[in-house]
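Heads up, the thing below is written out as structure tokens.
All protein chains but one are shown at their positions in the complex.
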Amino acid sequence: MFGKLDWSAIPFDQPIPLIAAAAIGVILAAVLGWITVKGHWPYLWNEWITSVDHKRIGVMYVMLGVVMLVRGFSDVMLMRTHQAAAFGASQGYLPPEHYNQIFSAHGTIMIFFGSMPFIIGLMNFVVPLQLGVRDVAFPTLNSVSFWLTASGALLTNVSLVIGEFARTGWLPYAPLSETSYSPGVGVDYYLWALQIAGVGTLMSGVNLVTTILKMRAPGMGYLRMPMFCWTALGSNMLIVAAFPILTATLAMLTLDRYLGFHFFTNEAGGNPMMFMNLIWAWGHPEVYILVLPAFGIFSEVFSTFSSKPLFGYRSMVLATLFIVVVSFTVWLHHFFTMGAGGDVNAFFGISTSVIAVGTGVKVFNWLFTMYGGRVRFDTPMLWALAFVLYFVVGGMTGVLLAVPPADFLLHNSMFLVAHFHNVIVGGVIFGAMAGYEYWFPKAFGFRLDEGWGKLAFWLTVVGTVVVFGAFYIVGLEGMTRRLQHIDNLAWYDWIMVALAGTLLIAGGVLAQIMQLVVSIRHRDRLRDETGDPWDGRSLEWITPSPPPVFNFPVLPDVHGEEAYWEIKQRAIEQQQLSEVPDYQPIEMPRNSPTGVITAFFCTFVGFALIWHIWWLAALGLVGAYVTFVVFAWRDEVEFEIPAEEVERIDRARRESRQVILERGAPA
Amino acid sequence: MSDHKRLDGDRNDSAPGDEGVNTHEPLSGVKGYAIGLALASLLTAAAFILPGTGLIWGPAIPAALVVLAIAQMGIHLVFFLHITTGSDNQNNVIALAFGVLIVALVVLGSVWIMNHLHHQLMTPADMMRMMR
Amino acid sequence: MRSRFSRSGMRVCLAAGMVLVLSACSGGIMDPAGPVAAGERTIMLDALAIMLAIVLPTMAATVAFAWWYRAGNKRATYRPDFVHSGRIELIVWSIPLLTIMFLGGVIWVGSHRLDPARPLESRVRPLEVQVVSLDWKWLFIYPQQGVASVNRLIIPAGVPVHFELTSASVLNTFFVHQLGSQIYTMNGMRSQLNLQADRPGRYYGQSAHFSGDGFSDMNFWTMAVPVGQFNNWAAAARGNGPVLSAANYRQFARQSQGVKPFTFRAVQPGLFDAVVRQQLPPAPGPETGRGGHTMTSPGDAH
């Protein structure tokens, strides 16, 4: 009846996950109870859960990302404290089978359910606004994508209490991940969670590519798109081109595990090296999927807070496309030490370091954007500056690892761990934070508190420098990654330093949460009345904060390279707003529960397959198909907002714009 | 209204699979599909039959088959999917080119890497087999 | 070698100094004990120095630009139309490009010279060692001596060693930091590695690739000893200890942790090849995991 699922699946013998799960369960129950008591369900259901508005979906993506980043960080606390206590004779407090799950879960959660949703959420929210259109190309599909990602995140976290998570590292290298060496359900959780979330990501990629290429405000030629749209395009092209490889690879491993195929097994001619090859053919582009949008965010931030257009726009576009293509020719640098020989290693080493050219161009153009500017040090700009200082070091160590003879020494060391955190935290997370601080007022209509924001900034930045600085050094001293127990006492001091740094980051995380709490409490004081709090340059700042469902009452007519800046300057110059347009009724897509329902069924299918509950899997599949048919049968997919309503909403906006105009120079 | 301007087809842009916007080309409609079918059948037949006839130099057969396959894919793209070089089709073709590039990189790259690995990590037994 | 980069000589010293101070003589990769490790370290430091020569000024410029052009600075000129410059564009592309071209040369030559499979130049005939990584211990077979050692690698100093490596089960990495060049061990594959210890000493070695529950303690000491002492050791090893036969091997290949170093008095000839060719089947994994039992045992396929 329940396949392999029985009471032994619950880790009664391990207090830590049980207590954690119980705590989360209590909190969740409390939140749900509160919502029920307050009667917020209809609002949540109608306005958020079934929403197909790209802004709402974007916000939900970011919320999922934030929660999962905190979840991933709790793993970090476990790892750091455990390792600090696991030297020599002491075994620490986490047995290997548990510790191994923790670093695997940390990596998986941070990449797939922390950073990816955060970044995709920002793209979802911002790209249509910057392009001057009303939504993404496929709004309902967008909701499906989001909920599938959430479904994957849910499965990953369920593994904490029911069964186990993979103990193989964040990429389940075969043959360790094959049934012979990982008989438990951990790898199965990994496979289905990622497969479901991966489909969501892929569809989100299709959606955004189509949006950017086919839906832009009149006059918005390719070379007039804001830089963030370009990097979003690059990132989503990579998603479309790389995620299918992940899907295929995971499917092969699934076939091996479920049906006894021999893709990557030790037996019958299977080839484990093929797993590494394929997973990295996806894995390397993946890191640029993460970091390209962050580059875009920094481009926007540098330009806005230097009060200058972005320097060297054309080079930036070129560099982005360059990175997109070249990132598909470098994947072997993750297994130089497999022994493919001098020619192959040299080719991939060189092509890897060539990426530094494209990235270097970007860095230099950001510098020259500041040159001759008026630099304002608001929180987003602080993150951007810290990013450049920090990321160039991480990039440099990346290039060092791309030199095969150096990699022969550094592969799989803590130096490598330091490298990728240096670029991921310094690039992706700093970028996400900058974007969060920058676009928060747009999304919610009030700014975030600067004091707490700066505190969070300093704690996090100093903390990361300390932690990963220590990792670089122990890496050079020969320490390997993924150690549950350390018997080389020479590394002790640096592990303690890393622990101290982790505590600083924890302080940063807390300060970041405080910032949100304090800002919500003082939202009236922090209200953004104008819709343009930073003196912005691209079209999202022409809308009120938060923007109405339809974003733009009339699609903006773009006349220049910086669409909004140009409109704003013209208004200031002529001391009047553009003419009142001729408002027309607007058709917007109706909300739809398709996304949640599909994800609901997919979660069940995933869970059922993990535990071999075949009837439930079949039921879930049928449910998903029925959902699809019902969705396809809908007759009314859009609703109309009458012209008067549009006019009423836009009148308020125009009044607040008048304020900007009269001030002559917005703050 | 600019955004309601053209709801049925842009003059300079067409959906993939749609026939070109300036439709009245000679090779459109049923005729186009028929020609496509004829050409594809021809190429398929050639691929199945030629290797058995001894008309092609043995070692060159794989190359011939690959070329035939590429030609047939081209036929499908042009006559069934209406991918052309027309300006209304640029976006579709660029996307296709990007896709083909990625496919080529992944397949050729993997084969190249795995061949080298296989060669470098060959077991003594394999080496014997190679010699033979 | 260093003098070639005289322009950035200062920084070379700085970088090298920094790194060395940080990890002097810790037994890590900065303290090479053989030609391979030394070559690799030099390449690493060279590459680092070249890159620091660009990265450090970039970082300095970041701080300087941001500070000088701060909004409150009355002396800085505001130039909102300075957004494009063909000259700067050219420079911006060529600086990293040139650096990478040079680095590319280093990569090309280095990858070939230090290819792990490439024999070391030496007048001495290399010692053959066959390495098998097992869950979770190391087996070192000395075909020329006819003995084997578990969890301790004994090699003669000053003599090149030619390793052939494979794995009994999952992927591991053989790595002795001070000798250089780690390499994967994989079931059904035979990797090759050439190393040499220049001076006698005790060097830390470990698996550098995660391989399951016993991975953390899958380390071993490498003892580089004078040639005479090595021969004595081999002779002594031939004197006692069990014999490593195929049957023993199957037993030995089962998962275990914390195995104390010991030696095998004799090794069944061709054992290593049998493992590589999978004539000896891959070693079994654990019996169960949470929520699962082994459905097929890896031996079944044969």
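Here the chain labels run A, B and C in written order, and each chain numbers its own residues starting at 1.
Rule of thumb we're sticking to: contacts are C-beta pairs under 8 Å (C-beta built on N, C-alpha and C of every residue); 3 or more make two chains touch, one makes a residue touch a chain.
As a convention for this text, contacts and distances are computed from a predicted model.
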Among "Cytochrome bo(3) ubiquinol oxidase subunit 3", "ATP-binding cassette domain-containing protein", "Pimeloyl-CoA dehydrogenase small subunit" or "Sugar ABC transporter, permease protein, putative", UniProt-listed name of the chain not shown: "Cytochrome bo(3) ubiquinol oxidase subunit 3"
Contact residue for the chain not shown (choose from A:263, A:371 or A:457): A:263
Residue, one of A:218, A:451, A:585 or A:642, that touches the chain absent here: A:218
Missing-partner contacts on chain B, residue numbers: 2-3, 5-19, 29-30, 32-34, 36-37, 40-41, 44, 47-48, 51, 61-62, 65-66, 68-69, 72-73, 76-77, 80-81, 87-88, 90-92, 95-96, 98-99, 102-103, 106-107, 110-111, 114
Hidden partner chain, residues of chain A it touches: 133, 137-138, 202-203, 205-207, 209-210, 213-224, 240-245, 247-249, 251-252, 255-256, 259-263, 265, 267-271, 274, 277-278, 281, 307, 309, 313-314, 374, 535, 555, 557-562, 565-566, 568-570, 572-573, 625, 629, 632-633, 635, 637, 664-666
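One rule holds for everything that comes next: only the chains that are shown with their structure count from here on.
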Gap in Å, rounded to a whole number, between the CA centres of chain C and chain B: 43
Whole-Å separation of chain centres (CA-atom averages), chain A against chain C: 33
Residues of chain C whose C-beta touches two or more other chains: 117, 186, 188-189, 191-192
Overlap residues in chain A, where contacts from two or more other chains coincide: 273, 338-339, 341, 343
Chain B contact footprint on chain A (complex, rising order): 213-214, 218, 237, 241, 245, 271, 273-274, 277-278, 281, 325, 328-329, 331-332, 338-341, 343-344, 554-555, 557, 582, 584
Residues on chain C engaged by chain A in the complex (per definition of touch): 19, 22-23, 26-30, 37, 39-41, 43-44, 47-48, 51-52, 54-55, 58-59, 61-63, 65-66, 69-71, 76-80, 82-85, 88-89, 92-93, 95-97, 99-100, 103-104, 106-108, 110-118, 169-171, 173, 175, 177, 180-184, 186-189, 191-192, 204, 206-217, 219, 278, 281-282, 284-298, 301-302
Residue ranges of chain C in contact with chain B within the complex: 117, 186, 188-192, 273, 276-277
